[in-house]
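So the structure is just underneath, and the comments pick up after that.
Only a single protein chain was left out; the remaining protein chains are all shown in position.
This part shows subunit A:
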Amino acid sequence: MRFRAKIVDLACLNHFSRIINTIAKLAKTCILRLTVCKLYFILSDKVANGGASMWCELSQGNFFDEFQMEGVAAEHNEIYLELVPENLSRALKTSQSAKAVKIKLTNKHCPCLRVAVELPSLSSSSRIVTHDIPVGVIPRRMWSDFREPSVPDFDVSIYLPVLKTMKSVVERMKNLSNFIVIEANLSGEMNLKIETDLVSVTTHFKDLGNPPWASEDGCQSSAQGRDLESMTEACIDIKKLQQLLAGQQVNPTKALCNIVHKRIVHFILLHEEVSLQYFIPAIA
């Protein structure tokens, strides 16, 4: 099992750092899955995460100048590692002016991802900072725990409002309540509601637009026959929503959510080179 990668371009490095920062805000520990073409950051819906799960996918070619990977075996040419994304985020934090960043899987006294940052210096040789991030190697038999989650059979799919606005609304609501109700309909309307003994607050968004989903064998017909005005709702943990919104450092190209009535909210945030899906289950 080998892995070596290198980033030389500063813009790619900054973009990669931003993605890692976002992941670090969503998960204390997550799985990094490496394949020949892609990197995935996966959080599976264990109870420890409060039931939330995450799937983030990026094409390595968009970030790395060099990328060599050899998986556990020829037919299973992948590597699954468990790591603390905050460590990776810290390692990359001070690399803003780096000449190059190399990442390598090593196994000195325990498996580590070694991030070596080459920094410019006034002297003849560069300054090298290495960060050894301990990782856990996930054995092949557990790989099936981390499969890509399927898009749920949602009742409503709607584009999200401007994330910055949504974030500031949710942040204020977080001070008042632990839970938030997201409701939306097929006419592009979304409401964010909180209700406590003392106060209830609702923020209304209109004209958001509903993304068209290609119906697969007409199985989305449940949506077609629906009343466009009726609201689908789900009550979720407000902290999880706030973490998702706070972690977004760059405005996504597309941001939408799918709501299964009283079951789950599925957020999809698409950027040019990376896609992030986040599932927050509804509180009963």
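Everything that follows uses one rule, which is that a contact is a pair of C-beta atoms (placed from the backbone, for glycine too) under 8 Å apart; a residue touches a chain by one contact, two chains touch by 3 or more; residues count from 1.
We adopt the following convention: contacts and distances are computed from a predicted model.
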{"item": "Undisplayed chain, where the name is taken from the UniProt record, one of \"Small ribosomal subunit protein bS6m\", \"Cell cycle checkpoint control protein RAD9A\", \"AP-4 complex subunit epsilon\" or \"rRNA 2'-O-methyltransferase fibrillarin\"", "value": "\"Cell cycle checkpoint control protein RAD9A\""}
{"item": "Options A:Lys38, A:Lys99 or A:Arg114, residue touching the unrepresented chain", "value": "A:Arg114"}
{"item": "Touching the absent chain when the full complex is considered, from A:Lys104, A:Lys174 or A:Lys239", "value": "A:Lys104"}
{"item": "From A:Ile128, A:Val151 or A:Leu228, residue that would touch the chain that is not displayed", "value": "A:Ile128"}
{"item": "Subunit A residues touching the omitted chain (full complex)", "value": "84, 87, 90-91, 94, 102, 104, 106-110, 114, 116, 121-125, 127-134"}
